[in-house]
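As structure tokens, the structure follows; a few thoughts come after it.
Excluded from the complex is one protein chain; the other protein chains are retained at their positions.
The chains carry the letters A, B and C, assigned in the order they are written, with residues numbered from 1 in each.
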Amino acid sequence: MNTEVLNGRLEPHGDGELISKVLETVVEQVRPCTSRGSVATYIPELGKQDKGLLGIAMASVQGDVWVAGDWDSPFTMQSISKVVSLGLALTEMGEERVFSRVGVDPTADPFNSIMRLEMVAPHRPQNPLINAGAIVTLSLLPYPDSHSRFAAVRDLARRLTGAMDLDMDEAVYVSERDTSDRNRALAYFLRSVGALEGDIEDILDSYFRQCSLRVNAKDLAVMGVTLASGGVNPFSGERVLSSKVCRIMRALMATCGLYDGSGEFAVRVGVPAKSGVGGGIVASVPMRYGIGTFGPALDPKGNSLGGIMMLERISKELSLRVL
Amino acid sequence: MNTEVLNGRLEPHGDGELISKVLETVVEQVRPCTSRGSVATYIPELGKQDKGLLGIAMASVQGDVWVAGDWDSPFTMQSISKVVSLGLALTEMGEERVFSRVGVDPTADPFNSIMRLEMVAPHRPQNPLINAGAIVTLSLLPYPDSHSRFAAVRDLARRLTGAMDLDMDEAVYVSERDTSDRNRALAYFLRSVGALEGDIEDILDSYFRQCSLRVNAKDLAVMGVTLASGGVNPFSGERVLSSKVCRIMRALMATCGLYDGSGEFAVRVGVPAKSGVGGGIVASVPMRYGIGTFGPALDPKGNSLGGIMMLERISKELSLRVL
Amino acid sequence: MNTEVLNGRLEPHGDGELISKVLETVVEQVRPCTSRGSVATYIPELGKQDKGLLGIAMASVQGDVWVAGDWDSPFTMQSISKVVSLGLALTEMGEERVFSRVGVDPTADPFNSIMRLEMVAPHRPQNPLINAGAIVTLSLLPYPDSHSRFAAVRDLARRLTGAMDLDMDEAVYVSERDTSDRNRALAYFLRSVGALEGDIEDILDSYFRQCSLRVNAKDLAVMGVTLASGGVNPFSGERVLSSKVCRIMRALMATCGLYDGSGEFAVRVGVPAKSGVGGGIVASVPMRYGIGTFGPALDPKGNSLGGIMMLERISKELSLRVL
Partner (left out) sequence: MNTEVLNGRLEPHGDGELISKVLETVVEQVRPCTSRGSVATYIPELGKQDKGLLGIAMASVQGDVWVAGDWDSPFTMQSISKVVSLGLALTEMGEERVFSRVGVDPTADPFNSIMRLEMVAPHRPQNPLINAGAIVTLSLLPYPDSHSRFAAVRDLARRLTGAMDLDMDEAVYVSERDTSDRNRALAYFLRSVGALEGDIEDILDSYFRQCSLRVNAKDLAVMGVTLASGGVNPFSGERVLSSKVCRIMRALMATCGLYDGSGEFAVRVGVPAKSGVGGGIVASVPMRYGIGTFGPALDPKGNSLGGIMMLERISKELSLRVL
């Protein structure tokens, strides 16, 4: 089997001449389009990214890895980390307990909307992949403080990605922590309606930390294939999550993974995926592949413009769609 | 035994015995639970249904059919017909034209909500599977009046289901037409904001007619497998829709097919499906199967309680989930 | 010297040299500003009005009348008629019965909003001066059909204004009836949530008819002073409404009379008033005066731009504010 150490992590390799070629080609074709997007600016540190970057990596359940473009450029997980903390919560608390506090409804509201929380009683966030839902999910974890809570999320992220040195980007964390009025508003509102308990600044601190976890496209590909395989990381051989938890995560990614762009993504790409405003997308083709993309130029809904375009082409070329 | 590569996996074929047995068993196991649901009452004629009814049918792309329970009890399509008229619109008008007038966003709003239409400009219904979106979709069809518009939808429904005598239930149609204040409100509102053009009563008439199309579970199974196969009805051999149109329809079913229960359905069942308040659900497992279920006892979100329970069990037993 | 026959209706009279002068002056000063407004266009017939028109009339409880500018130009009451039908409903049904079906809450929603009706249960229109509330109020009246319902409203309007030949403008009525999608949406929605009963087209017909009642500024001044006096028309000497009903009407005018411009009007003018998109405003200074203004150029909230400006100046000059 073809795994070797790359960057202290993994060695991309594989006999997939076809796949290598497809990845190279899509990066080349899509790169000019990235000029049409914009990098996230609401977190100042994210605004410094080079919007011309574009990279992709793909991993199979058999343990192959293919890469192209800026696949090793680092970026922060942002909302992709919500998948990680959800996996942790489902594992530690159980499905029933998590979903008694957070819904599983897709929503066409923007990712940081308070409105719906206010209208519909009981005031339960629609799903764990919008900010409100992710914050509540995090608050349910049985850890006494931000430090231990974040350490647990990071540990799961490391095992999902196989990047055992994965850690947060300090500058992004600080930038995020200091400019997050909307998330503070959400958290205080959630607590005011009884949807959230605990020390808000402490919970938010772990939220900002997990959002700032730094990865590259290959890390996301490994994470995606671990979810695709039903929880076993094909490179480390470790069972990281149960297959049931992976099913839930993939289902939520399929219906709510790209904010209010989830429906269009299902039409165009047709595989479970989760995006982050850091420019990453992790996609998970059940039983087959994981894909990680990176392109910090975002579309108006906050999803990586280049990432979606690459995934659309690859899904078609390699017949990946499951819908 | 016939093994062929479908979706990258080896597919056993012809296990008629196994599938028959599974269907029989789930009907038997689930039937007692139907007493917990309620038949739809907002359309008086639907309120007359026997809520103990429960049936299922399954069809493969190879042309097999299995049935169990009250699979041949007739019921009306209701919202399932939205999939048909969407397929017709996509075929006749093209994807771009349809989606310039109707979105593809999943939504956590109830199926007949006006609110979101009022808040967000441009006032475009979120997706073609909520009432507002279905009415707009219907209005786009190039037919001069309700009679010809309905005839075209019915014709497509006949070819999708293979039931060439499929027609509407007159009593349900009349009941629906006479009690549909909410749909009238929606339609007038849509026209007032420029989202709908044309003669409202005429458009609504074809909408009520298509909702009243009478089918049974087997008809839905055939419709489901026709969508699953990429548009070819495996029984008639006719190409009814293009594979691209089928992909769009399956993606929308996966993200918006069960109203605000779509997310939970994705978690529990994990296949594209569409429900109707008449008690039916059509499910479509890409490249493999179609399933039709019937159970008029509904859960609070308006989806067939027994239908979802049967699909959940079958999906697990037969490894049908794609998410 | 001040008595003349006016339209065969009233004799203006009074020694108010001061008031005459003030009215003349404000018309002169305000007229150039009317170019900044726009006539209502959502009812095509209203779009034909000359936006340079500007007139005012004032009447005292002692029976004096003063006029200036285009005080005798005819226009339609539009929303001002809601005050008339409210007075009729309060008189015929009693306060308790009316307010069990319509609220008395001011609202910052636009006059034709459906949203709030959908969110807050019970689905009761906020107040009788928004469209939804006016339609429900009309539906409560004990008349069998649009003809008799409208006749009763018109009769009350005649007695309030003293214009015994007051009638509707046929062209505006037809224009309104044929372009009123939003009102139809409102009415069907109201019925769908149980807030409205009866034949919708018949109720709306009487609504469109009362909106089309044709008056001039002097008619509104008399109506205003009749409300101000506690229900006795000082010119005819007839008790038209009870003082209790007048109090309710004035309170609602003060808090909800100018749509979402009601708060600003209270600050700038400080007297109970009601506007209509036909360009009229009726103001009622309790125990003292009624004022009618006409200026079809509207501000963005749908209120007569010139009317508000004239009322603000007159209120200051003559110390009319009660708030």
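The definition used in the following text is that a residue touches a chain if its C-beta (ideal position, glycine included) is under 8 Å from a C-beta of that chain, and two chains touch if they have at least 3 such contacts.
Bear in mind that the values here come from a model prediction, so they are computed numbers and not experimental data.
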Checklist entry - What are the shown chains that the omitted chain is in contact with? => result A, C
Item to check | Hidden partner chain, touching residue among A:18, A:171 or A:185 | outcome: A:185
Checklist outcome for this item: By the document's definition of touch, the residue of C:16, C:103, C:234 or C:306 touching the omitted chain is C:103
Checklist entry - Looking at the whole complex, which of C:59, C:241 or C:266 touches the chain that is not displayed? => result C:266
Checklist entry - Residues on subunit C that touch the omitted chain in the whole complex? => result 103-109, 116, 126-127, 247-248, 250-252, 254-256, 260-264, 266-267, 270, 272, 286-288, 319, 321-323
Next on the checklist: Touching the absent chain: which residues on subunit A qualify?
Outcome noted: 113-115, 118-119, 181-182, 184-189, 191-192, 200
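As a working rule, only the chains that are shown with their structure count from here on.
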Checklist entry - Touch graph of the chains shown: is it line, ring, star, complete or other? => result line
Checklist entry - Hey, how far is the Cα centre of subunit A from the one of subunit B, in Å? => result 31
Item to check | Chain centre separation in whole Å, for subunit C relative to subunit A (CA means) | outcome: 57
Item to check | Inter-chain centre distance, subunit B versus subunit C - centres from mean C-alpha coordinates, in Å | outcome: 49
Checklist outcome for this item: Note: subunit C residues in touch with at least two other chains are 119
